[in-house]
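Notes follow the structure.
A single protein chain has been omitted from the complex, and every remaining protein chain is retained in its original position.
Right after this comes subunit A.
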Amino acid sequence: MDVFRATVVMTFRWILRDRVLHAILAVALLMILLVPALSTFSMRQVQELSITLSLSAISFVLLMVTVLLGASSVWRDIERRYLASVLTLPISRTVFLLGRFCGIACFIALCGVVLGAAAAVIISVSSAQYPSDIPIHWDKIGLALLADIAKYIMLASVGIFFSTVSTSFYFPFFASIGIYLAGSGSQEVYEYVSGQFGKEMGSVSVALFKAVYYLIPNFAAFDLKVPAIYGVPVLPAGLGLTFSYAVLYCAILLCVSSYTFSRRQFP
């Protein structure tokens, strides 16, 4: 347990002392500070727009952070030859990878919470200036943020998986971005293929589509922006399913990553 905790702490220190990340977070705060100015352009739906913009800004920043951390998690250790000194300590590679993942996941969550708090201030300020007919649904906004965090933690596990099989930074980096895009759109494509259009395609290609659909993470369910903005109710059952899915997906991917990482050679 000590070993695991020390790895998480070490990962956390690595992230907190990374200059690139400082820059990204500075940009993030700037973006959120710009939200009131931007949302007043709409004149009428200032509150709705400020919520949308804040959540989108946070989402974008979390995407950057996730992809960067996931892709560099193992790559940097190989590139700088840190692994020769760390993996030769009596830590198993699985625990090391798990520590890395948890450190990154914690940081993504922390980032989300901090930026969320900043956004909450901004949203209150801008909605106070131009009050709306709809009350602000703080609970739903929080939920949307939480779902977003879960989504990016899933994406981080994807990034870590890619980085355990690759020696470069670019492959895991772009592959996670690709998976993110595919995962965000896969639900629509799935419904499209399942419908009328699918009948016109060959059954083989439909099967292939479906296989890919099940393989890549499905991010559509994690988009709770609309309920957050308009207060549309969210079904608890669906929510439970979504979060269980995230946990299961991460678990499976971490098992696979641990397998590939444990068999890897570090000459």
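Points worth noting:
One rule holds in what follows: a contact is a pair of C-beta atoms (placed from the backbone, for glycine too) under 8 Å apart; a residue touches a chain by one contact, two chains touch by 3 or more; residues count from 1.
FYI, contacts and distances are computed from a predicted model.
Chain not shown in the complex: UniProt lists it as "ABC transporter ATP-binding protein", one of "Transport permease protein", "Nitrogenase", "Putative mRNA 3-end processing factor" or "ABC transporter ATP-binding protein". Between the chain not shown and the residues A:M10, A:A109 or A:I177, the one that touches is A:M10. Checked against the hidden chain, the listed residues A:A26, A:A84 or A:A207 yield one contact partner: A:A84.
Interface residues of subunit A facing the missing partner chain: 2-3, 5-6, 9-10, 13-14, 17-18, 80-92, 265-267.
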